[in-house]
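Of the protein chains in this complex, one is absent; all others appear in place.
And now, chain A:
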Amino acid sequence: MSGRGRGGFRGGRGGRGGRPTNGTRTLGRDDAPFQIDADVDVVLDGKPSELFPPYDVPKAPNLTKKEEKQVQNFLVFREQCHDSPLYTEARAWNKGTTGANKRTYGQEQINKRYQEENFVDPFTAVPMYTQQFLVAPRTLPDLSSRPFAKEFFPPELHSTLDGTSSNKRRKLGKSLGLSNITSYKTAEDLDLEQLAAGMLLDASTEEGAQDSLKKALEFVKNAEEAGEDGVLYGDEDDDWVKNNGDNEDGEGGEGQEEVEDEYDDESEDDYNAEQYFDGNQDDDFDDEGVDDGDAYF
């Protein structure tokens, strides 16, 4: 903390927890841009500026049924692509693919983005039970598992298509596996599920278990039917005009809230990592580490 010696207040930046400021802030030496002579005591008016004039934010119209279907199709397709053996993933999130230092100079720096980080996170280095479920991202496409129409590839790639030398587990019958993924959940689907599950939960606690179960089943059935209604194929196929209609699926908003209430009670488990750190939140900790800690439980 460089500010400590000179500035005389904790944290060194922004006067957080420093002396009372009365709505004005004193700039730390390092913060002043070089045009301003920091030796002269520069006092900036730290009051909130005037509110922005009211601005009418343009709002996109809701999705039509047709668009809904298109997006859904696209998402499923993308999910299947990600599931295929040819998908490679090396997201280097910490290396500035997003954020401020997006700019790169030269190939070396670009390549660095995609390299494996040889840095051990002490929180995840210890083997844990859940690690067996983690799916390791693929860095090289797995070409050996599926057949290719080789005559349409340049000859220099043929050896690669058979599978790399290190990876020569040539299966007897290569096959073009069809993807098992047939749906991609959207937030609405999850809502429905949650609602149904909430009803089932009712059933386990209350006396009239049978009734609630029936209710839940009925609900799921209704939801399914509502879903099928939206699909306008069948005899009346090819209706290019009607499919554009607005999407007017009502959603049980009230029911949702009820369910959420229930969960509020539940989520108070005895181990709550955030509560554990709660007392220290006001400290000058950089609590980025906590974020990572949340990833496993």
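The working rule: a residue touches a chain if its C-beta (ideal position, glycine included) is under 8 Å from a C-beta of that chain, and two chains touch if they have at least 3 such contacts; residues count from 1.
Keep in mind that, in the parts below, contacts and distances are computed from a predicted model.
Missing chain, UniProt protein name: "DNA-directed RNA polymerase III subunit RPC3", from among "MIP18 family-like domain-containing protein", "DNA-directed RNA polymerase III subunit RPC3", "Large ribosomal subunit protein mL40" or "phenylalanine--tRNA ligase". By the touch rule set out above, chain A reaches the unshown chain at residues 58, 60, 63, 66-78, 80-82, 84, 86-91, 93, 97-99, 107-108, 110-111, 114, 130, 133-135, 138-141, 143, 146-149, 151-157, 160-161, 164, 175-179, 182, 185-187, 190-191, 193-194, 197, 232-244, 263-264, 266-267, 269, 291-292, 294-297.
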